[in-house]
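Left out: one protein chain. Kept in place: all the others.
Residue numbering begins at 1 within each chain, and the chains themselves are lettered A, B and C in the order written.
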Amino acid sequence: MSDAAPAHTLAHPILTDDYATEWMGLRVLDLGEGTATVATTLRREMLNGFGIAHGGMLFAIADSAFALACNPHSPDEDQASSITVAAGVDVNFLAPAHEGERITAVAARRAHAGRSGIYDVQVFACPDGHPHTPAEPGRLVAEFRGRSRTIPRR
Amino acid sequence: MSDAAPAHTLAHPILTDDYATEWMGLRVLDLGEGTATVATTLRREMLNGFGIAHGGMLFAIADSAFALACNPHSPDEDQASSITVAAGVDVNFLAPAHEGERITAVAARRAHAGRSGIYDVQVFACPDGHPHTPAEPGRLVAEFRGRSRTIPRR
Amino acid sequence: MSDAAPAHTLAHPILTDDYATEWMGLRVLDLGEGTATVATTLRREMLNGFGIAHGGMLFAIADSAFALACNPHSPDEDQASSITVAAGVDVNFLAPAHEGERITAVAARRAHAGRSGIYDVQVFACPDGHPHTPAEPGRLVAEFRGRSRTIPRR
Partner (left out) sequence: MSDAAPAHTLAHPILTDDYATEWMGLRVLDLGEGTATVATTLRREMLNGFGIAHGGMLFAIADSAFALACNPHSPDEDQASSITVAAGVDVNFLAPAHEGERITAVAARRAHAGRSGIYDVQVFACPDGHPHTPAEPGRLVAEFRGRSRTIPRR
């Protein structure tokens, strides 16, 4: 991890035993009402045979940001009886990302009606060690639009 | 791996140094003209905090099948100068998948025009050890529709 | 309308007072369990400024086929208390269609779980007067994937 990368990670109840997010090394940089920002560094196990980020790995990073944005980080009693999951996603891959780059995914709620929601997640890549600020997250590599559905917790 | 699971894996040029596909433990069960079938077993690192398959991991399995279907497995000289990548995907998650289940992704070309293509990938889950045949791949857990774009190899 | 075009149209309860479908001149050629086929001829009011079919009009033809496929044509008492509507659609436009061409939309259910469904609609164009059979609907101009949701009738 570069000196420029934020080392902290915020707590969120859905991250307990989230082994995929842990495997990806995601750090939670920011959480708000319907928003979340996560970041990680692109490792070799996240590359495809063309030597660039596997689309599924960029998707997985965005999907974790989406889940963090659409589930409350401090659920009240009412919210604790349900979970919000991805019903579907439309994603566009705009540019390749490379090993060692820092990937940042910024999720924000766009619309909400009843138990359905729409969240946009933008995925950015920037060279590791590059000064990284929320205002300059790097170049846009994917646009992810998630459709959420709130369902009873089993 | 269960006795019922196919142990073999087919060769495809894009799998060389595809570290993500290797990490997922994907076996290539079938390759045809515009088609591919892959399978793996759902490991703990592929689960989210709800104790079910992380959407990004199901997506990544489907995305590898998509890449295998839209790049030729025996490219001629003309084809060797280009690669086909995912421009975008629309995915619907239909049911959860669980640790230890066998995940099968079946990709097939649906339409093709110039340098663009549309591929459908169906993702199935079935209990590990369950007799597994192409005709009975398990229950449908995701429908993935990929948009491909053929570009010059750098 | 050419001699080759089917003149008949089938009845379906949701077509009563469906003024948009009437305006489009849609004929219902076939209805089945989760399937529907409609056709019309592309008129001047369906063209955009590039002199080809307006994407919205091709979409509207497909959307009517989708609605016919996901609502029962002979609803039982239980079904009569709910309606099924489009929650969303992903559509790919593959080729242009021209004034006077016959447009056929073929809808089929692909997946169904609880109150949600996925339907694929293929949109074809063929020169008017061209012998037209279900087996040869013309060239593929759009691929439409609809996400349905069943809700209580108001």
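In the analysis below, contacts are C-beta pairs under 8 Å (C-beta built on N, C-alpha and C of every residue); 3 or more make two chains touch, one makes a residue touch a chain.
Note that the structure is a prediction, hence the values are computed from the model and not measured.
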Among C:A87, C:I118 or C:V141, residue touching the chain not depicted: C:A87
Chain not shown, touching residues in chain C: 13-23, 44-51, 54-57, 59-64, 67, 83, 85-93
Residues in chain B touching the chain absent from view: 87-88, 90, 116, 147
Interface with the undisplayed chain - residues on chain A: 90, 92, 94-95, 110-111, 113, 116, 118, 140, 143, 145, 147
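Methods note: only the chains that are shown with their structure count from here on.
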Greatest separation from chain A - chain, by CA centre: C
Rounded Å distance, chain A centre to chain C centre (Cα mean): 37
Distance from chain C to chain B - Cα centre to Cα centre, in angstrom: 31
Touching two or more other chains - residue numbers and ranges from chain A: 87-88, 90
